[in-house]
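The structure under discussion is supplied below as structure tokens; questions concerning it will follow.
With one protein chain withheld, the remaining protein chains of the complex are depicted in position.
Right after this comes chain A.
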Amino acid sequence: MAATPADASSSSSEAVVGGEKSNKMITLISSDGESFEATEEAAKMSVTIKHMIEDGCADDGIPLPNVPAKILSMVIEYCNKHAADADDTNKHVADPADADEDDDNNNNNASAGEKEDLKSFDASLVAVDQATLFDIILAANFLSIKGLLDLACQKVADDIKDKSVEEVREIFKIENDFTKEEEEAVRKENAWAFNE
């Protein structure tokens, strides 16, 4: 959610971090032709889209031929939530008048609750079937949304962490290119990490 002009002018001593927040809406078009609206602030969480906006290519809507509608709506949901969080953090940090301890505690308590909400939102976003998770990763990679990419990759890591070396090779279709001696040496060196 973008800050309204009223918020920005509520305190004359408030330093506005990161320039003005515009209310401009950006249109994003999925691979299957569906249009989605997002605030410029949220859309800019994607470095790819940010560059397009800055280069002036965004005026007629941004086509995203790699991202299907189902995934794009999830991506936008992520950006909306996290852009709002980043905005709140900036607000709390930006105002020097708020620097006394009581306010600090209140701000921390408020953002602690918000952080919990954000965490459970993130968790449910990636608790999806494999195909969807895979598509989210491809979209986040293409759109350069670091937070979402890290989140989705963390989910993959969580899913493979208890698997055996052979299972991992099978999943990602990775060829075992060690020579027999090399493989033995690597296993021996890292033997401590296997279940003893």
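Throughout what follows, a residue touches a chain if its C-beta (ideal position, glycine included) is under 8 Å from a C-beta of that chain, and two chains touch if they have at least 3 such contacts; residues count from 1.
Please note the rule applied: contacts and distances are computed from a predicted model.
Visitor: Of the options "Small ribosomal subunit protein mS31", "6-phosphofructo-2-kinase/fructose-2,6-biphosphatase 4", "F-box domain-containing protein" or "DNA-directed RNA polymerase III subunit", which is the UniProt protein name for the chain that has been left out of view?
Guide: Going by its UniProt entry, the chain not pictured is "F-box domain-containing protein".
Visitor: So one chain is hidden, and I want to know which residue out of A:37, A:54, A:117 or A:150 touches that hidden chain in the complete assembly.
Guide: A:150
Visitor: Touching the missing chain, which residues of chain A?
Guide: These residues touch the chain not displayed: 124, 127-131, 133-134, 137-138, 141, 149-150, 153-154, 156-163, 165, 167-169, 171-178, 182-183, 186-194, 196.
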